[in-house]
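The complex appears here minus one protein chain, its other protein chains still in place.
Note that the chains take the letters A and B in the order they are written out, and that residue 1 is the start of every chain.
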Amino acid sequence: MNTMTLSAGEAIPAETKATKPAAEPPSVKNQAVKRPEEIASTVGSPFCDEAKLRMRNVNVFYGEAQAIHDVSLDIGRNQVVAMIGPSGCGKSTFLRCLNRMNDTIEGCRVEGELSLDGEAIYGPKVDVVPLRARVGMVFQKPNPFPKTIYDNVAYGPKIHGIASRRAELDEIVENSLRRAGLWNEVKDRLDKPGTGLSGGQQQRLCIARAIAVSPEVILMDEPCSALDPIATARIEELIDELRQNYTIAIVTHSMQQAARVSQRTAYFHLGKLVEVNDTETVFTNPEHELTEAYITGRFG
Amino acid sequence: MTDLTQKQVRERIAARLASRHRKEKLFRGLGIASIAFGVLAVLVLFTDIISKGHSAFLQTDIQLEVTYDPAELGIDKIDEESLAWANFDGVIRASLRERFPDVSGRRDKRELYTLVSNGAGFELRKRLQDNPELLGKTETLWFNADDDVDTYIKSLSKSDDGFLGRTSEQKVVWVQALRESGELKKRFNTTFFTNGDSREPEQAGIRAALVGSLFTLLVTLVLSFPIGVAAAIYLEEFAPKNRWTDLIEVNINNLAAVPSIVFGLLGLAIFINFFEMPRSAPLVGGLVLTLMTLPTIIISSRASLKSVPPSIREAAMGMGASRMQVVLHHVLPLAMPGMLTGAIIGMAQALGETAPLLMIGMVAFIVDVPHGITDPSTVLPVQIFLWADSPERAFVERTSAAIMVLLAVLITMNTCAVWLRKKLERRW
Partner (left out) sequence: MQTPTLFALLLLLILVAYGTGFSRAVGAARSRGGIRSLASLPNYYGVHTALWCGLPALVILAAWLIFDDAIIRMLVMGGLADKPDSISGQNLLYAQIQNMAAGKLIGEGTPQVAAAAEHLASLRQSGQWLQTALILILSLGLGAFALLQVSPEMRAREKVEKVLRAILMACACAAIFTTVGILMSVLFESLRFFQSVPVTEFLFGLHWSPQMALREDQVGSSGAFGAVPLFTGTLMVSAIAMFVAVPVGLMSAIYLAEYAGNRVRAFAKPLIEILAGVPTVVYGFFAALTVAPFVREVAQSVGLEASSESALAAGLVMGVMIIPFVSSLSDDVINAVPQSLRDGALGLGSTKSETVRKVVIPAALPGIVGGVLLAVSRAIGETMIVVMAAGLAANLTANPLESVTTVTVQIVTLLVGDQEFDSPKTLAAFALGLMLFISTLILNFIALHVVRKYREQYD
């Protein structure tokens, strides 16, 4: 598939680089929406030394259709990596490969090497149950179970048998809620249904639920897209705090959010990873024309 | 984080993994077992019915050489009256005696006469009525054997001894003799499809019940489809949101779950007692089944109306069509396939229904094929019920055969419904 390997400089035609985007939008626009085979391999720095998650040449298919084309990426320990790109670019699909949530979709096939701390994620003998306990996930829409707040957080520890005593379980629930910044708001109503909370609180409850099983990595699939700006700000703060203990991969639609919370940013386009760089580099000095077109708001 | 390190957590999770996976397997196994149970139930039911019923499509016949002897018949000319009085049984008996000349003694002879169905005389009368020139002549004809003989012959194919029942040793000798000479054979059972009910299994057929079912279903269809569609249109397209509409909806949903026998009570008390409609008539049966299937048809028709996208209504309304025109010209034609499917399923339900029809007297013993919707008649499921109660062993296979016919019709109807849905339903 990838027969051409272009360096960063060659990938961007000289005239586009010279003329500022605003001056000549049509030509850029025409080039912006490219067919997948026209996008060459990833530019920037997709690899890092202390990788928690290591992905090499990942291809994902839904039946006949290919959703992810040959993506290679590292996610470093205690790092927040943001994945951005236009709708349908495959960033969510890619995220769901990391804890094998794609297994639940019929006809979905994943190829390539994915490893967590050097252990293969898609190995033949890998048990998804402990894997998903290590790689937790927070979803686009807050999805608390129709149970009490306490039971929502206690669900994971209970099924995994993490707590040996009731007191231990209570402690885990409290700690998780504290970490999610929700404890003070809900400590008096732990026995009320989790579905009764506001949207932002529900999402933080879901984060508490995820960290209750002590994961190493947390995957977040547009966690703020259903929330208002204030709740969003609250979650963003939380993500920053969580970075101390966890490795986080976040898919987001909002470039400002990516800029605020992440250390590295990966730009996906039509199932391909176009560019990976330090967040600052991506937003101030993107290497690839498509990244630039996207972050300057010409499509997406 | 807490006093539990990530490592401890990992260890605790790992410790329980095996038992969790065992439970997973068990749960999955239970699911598979349930599916298997359901599928097995279908297979057992069908094989049971078919293995019991397939033999009823063949009937043991006996070949006899009969002489239309005027002396034996006791007549000298052919007209209606003399045919009515003529002794056709005597002719059959004479030919049986001729075939087995060694049989003597009153009791033995009587035994001999029961080889052939006692309906043979009627068949002979019909033949002579249609061909008067046969009087005085001799011909060779096949007659239905008595059901005991039939049962014995059919049981031979299953075991060597055969089921004797009321069949005496002596009769077995005669039957074997007839079989060896090719005068006794199993042939396709046309009687089963051309006759009405009878106390004698070998003469019993499903024709009357089939025609009764047809009439009943016709009444049901003619009433329930238009009323059901009209009600669905009103509720879906015109009804204002108020208490009365809510009441109608609650009523419809409840009626869909009321036991069918209660509809039978309604039919008995209202149609037969109050309006004094004829008992056992397809008209009343059809009315009762109409009330019973109406909720089904209304509910499926509404679903089908609902699936027509509002954009169609808006488009037509935008052209200045009235609400009624929108519905009649645009919505109804698009919803029709779904409605027809619902109607077929409702009719299949009505065709299989038994209990309410027992209430309104459709359990009568009906020999004659009904000619109209007010003639006393029975329907196929009720016929099955009646036969299932009969003690004769030969009725068991006929009951199963009638069930096979009923199931075949039902499966055809449902297949049609599925086909219609696939073929005509549009995806929006």
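Some notes on this structure:
By definition in this document, contacts are C-beta pairs under 8 Å (C-beta built on N, C-alpha and C of every residue); 3 or more make two chains touch, one makes a residue touch a chain.
Small disclaimer: the values here were computed from a predicted structure and weren't measured.
One of B:Leu265, B:Val369 or B:Cys416 touches the chain omitted from the figure, and that residue is B:Leu265.
The missing chain, though absent from the display, is touched by one residue of A:Asn59, A:Ser115 or A:Asn143; that residue is A:Asn143.
Residue in contact with the omitted chain (choice from B:Val149, B:Ala343, B:Val363 or B:Ala394): B:Val363. Shown as candidates are A:Ser41, A:Asn99, A:Asn175 or A:Thr232; the residue that touches the absent chain is A:Asn99.
Although one chain is not drawn, the whole complex shows that of B:Ile78, B:Leu112 or B:Leu406 it is B:Leu406 that touches it.
Mapped onto chain B, contacts with the missing chain fall at residues 13, 20-21, 23-24, 26-28, 30-35, 37-39, 41-42, 45, 48-49, 52, 226-228, 230-231, 233-235, 238-239, 247-248, 250-255, 257-266, 268-270, 273, 275-276, 291, 294-295, 298, 322-324, 348, 351-355, 358-359, 363, 381-382, 384-385, 388-389, 396, 399-400, 403, 406-407, 410-411, 414. On the side of chain A, the interface with the absent chain consists of residues 99, 101, 104, 106, 128-133, 136-137, 139, 141, 143-147, 155-156, 159-160, 206, 209-210, 213, using the contact rule stated above.
Keep in mind that, in the parts below, only the chains that are shown with their structure count from here on.
Centre-to-centre, using mean CA coordinates, chain A is 62 Å away from chain B.
Residues of chain A touching chain B in their complex: 127, 129-130, 133-134, 159-162, 164, 168, 171-172, 175, 179, 213-214, 216, 245. On the chain B side of its complex with chain A, the touching residues are 1-4, 6, 9-10, 12-17, 20-21.
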